[in-house]
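All protein chains of the complex are present and in place, except for one that has been dropped.
Chain IDs A and B follow the sequence of writing; residue 1 opens each chain.
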Amino acid sequence: MEKVVTATPEIALSTRGLSKQFGSLAVTQDVTIDLPKGVRYALIGPNGAGKTTLINLITGMLKPDGGSILLGADDVTSLEPQQRVTRGLARTFQINTLFPSLNPLEAVTLAVAERRREAGEFWTSLSSHAESIEEAYGILARLKLGEVCYQPTRQLPYGRQRLLEIALALATRPKVLLLDEPAAGVPQEESGDIFEAVANLSNDLTLLFIEHDMHVVFRFASHIIVLVGGAIFTQGSPAEISADPRVREVYLGTRQHG
Amino acid sequence: MADVPLTPRAYLQAQSRWTPVEIAFWLATLLPFWLLPDYLSLASQVAITALFALSLDILLGYAGVVSLGHAAFFGIGAYTAGLFSKFVWGAPLPGLLVAAIVSAASGFVVSLIVARFRHFTLIMLTLGIGLLMQEIANRAHWLTGGSDGLQGISINKVLGAFNFDLYGYTAYGYSLAVLFILFLCARRIVHSPFGLALRGIRENWTRMPAIGAPSRAHVRMAFTIAAAMAGIAGALLTQTTQSAALESISFGRSADVLVMLVLGGAGRLYGGLIGAAIFMVARDQFSGIAPQYWYFWIGLLLIGVVMFLPNGILGGLSALAARWRKS
Partner (left out) sequence: MLPPIFGVLFDGIAYGMLLFVLSVGLSVTLGLMNFVNLAHCAFAMVGGYVTVTLVNTYNWPFIATLPVAFIVTALISVVFERVFYRRLYRASDLDQVLLTIGLAFVSVAVAAYFFGTLQQPIPTPAFLRGSQQVLGLGLGNYRIFLIVTALIVTVLVVAGLEYTRFGAMVRAAVDNQRMASGLGINVDATFAITFAIGSGLAGLGGALAIEIVGLDPSFSFTYLVYVLIVVAVGGLGSIAGSFIAAMLIGISDIAGKYYFPELGAFLIYLVMIAVLLWKPSGLFGKR
């Protein structure tokens, strides 16, 4: 691992010795990572490697047994999930976690209003919040959800729902975005659209995404972290990882199980 | 979808616009003055109960928070209004205000506890707190009169002009006016950003923190507002009947209001109003039958609604209307 000495990149997110036990099972073991600002990291590993658990720990949906999480220079380990979101850490979910009877416009407007701290206002009319509504519609239009934004979420095709996952996260104006298998369950020909949308996100945004399709990983990631049994197995550039015979072994070995 | 594509803002504006059906509904609430002058006392009971159901709708229908002890706040409002008139001042409107403040404060205190929980624990806590309040009202005989009810309430004229008459003209007019004003408030709330946040909580509790929403603070606010409205409903009952009884704070009342709201259709503002009207009129018609048989029909109704009419009467009607429009 060579380090650039001249200009230390600004770190957007880091974890220090993060660990978590479920009973006697160590699902996260001493995970230390540093995500420089603006990079696209892929988090890969066999099923049950603890990838989603790691995202749950970073976002505060699970409490770690040990270690700490830093957003920029601030320690956020003791903050509630919504406080971390307010500080610029957003996520999407592997299994759609949406608002079934709200339509995309309402859902994204809600997320924008929460960020702008307008959502506690019970005395104003929603339609008077023109800026929030315009911003929400802008995000939806960018993700090609503009024309379905009045349809209840539960009626949307699955692929659109995956995009809405991303739209909701973007509405919080994240500095760091954690995507948990953004194209999970989407047919391969459509998964390109979703990653295209991800790739078009701003360059300042720091991304960490979980993905199983190695073609997608090698195409979109600038750096890859391999997680096995809750611990970091190795990390490096796509070229390094694809050349590493141990990664192949770990990956192909478990793939055969299923 | 509409033929002319709406701008997002115009779409949201259209969502909160008054419909002709709504206007007709409120005009119809005036009819009892002329058509049913013998039933004005009942009509005022309906209006009060409708307000109580409306308060639960904000909590349950919009925020998805199930409460089995909502009568606690109705009762607190009822007793506060009674005690205020007895010991301080018999003017009705200040009485309503004091009852609203006291029940909102109690609602806020209770919300500090219950907003942390969901599901079974939440149901048990609201049930426990409701039963506790009932027991307090029962035991604090020196204050509430216990099972004898609160004696010696006398209420002045409304606005110094309208006396509470035997026929219930003032009682109904007063209750209806208060209901309408608070309905306007509730309508504003559900079409506000806060109302949207409550629906978000109902639709997905897990997602809310992930969009940066302080769900617990929202639930505390909703609980406080609902408690204040329930308290005003209780105060209205005390003032229009010039009495406050243990029944106002009982588990039975908590269960009844839940039944009405679900029967009418939760999360639609009008569901509680319609449900309350049907429930109260039916109970008046069947007042001769023994209570356990009354509850037999309520039980059957509940089973039927859950199994066949999940969104209540209004939900069923709007589904019918949608089908009719299609064909």
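Definition applied: a residue touches a chain if its C-beta (ideal position, glycine included) is under 8 Å from a C-beta of that chain, and two chains touch if they have at least 3 such contacts.
What you are looking at is a predicted structure, and each value in this text was computed from that prediction instead of being measured.
**Student:** In the intact complex, which of the depicted chains does the undisplayed chain touch?
**Tutor:** Within the full complex, the chain left out of view touches B.
**Student:** Considering the whole complex, which of B:E135, B:D148, B:D165 or B:D284 touches the chain not shown?
**Tutor:** B:E135
**Student:** Which one, B:A10, B:V66 or B:A282, makes contact with the chain that was left out?
**Tutor:** Checking the options B:A10, B:V66 or B:A282, the one contacting the hidden chain is B:V66.
**Student:** Among B:F33, B:F162, B:F180 or B:Y295, which one touches the chain that has been omitted from the display?
**Tutor:** B:Y295
**Student:** On chain B, where is the contact patch with the chain that was removed from view?
**Tutor:** 60, 64, 66, 68, 113, 116-117, 119-121, 123-125, 127-129, 131-132, 135-136, 138-139, 255, 258-259, 262, 290, 292-293, 295-296, 298-303, 305-307, 310
In the analysis below, only the chains that are shown with their structure count from here on.
**Student:** Measuring from the mean C-alpha position of chain A to the mean C-alpha position of chain B, what distance in angstrom results?
**Tutor:** Centre-to-centre distance between chain A and chain B: 42 Å.
**Student:** Which of the residues in chain A come into contact with chain B in the complex?
**Tutor:** So the residues of chain A touching chain B come out as 59-61, 80-82, 85-86, 90-91, 93, 97-102, 105-107, 109-111, 113-115, 118-127, 129-130, 132-134, 136-137, 149-150, 168-169, 171-172.
**Student:** Chain A touches which residues of chain B in the complex?
**Tutor:** Touching chain A: residues 1, 6, 8-9, 11-13, 15-16, 188-189, 191-197, 199-200, 203-204, 206-215, 217-218, 221, 225 of chain B.
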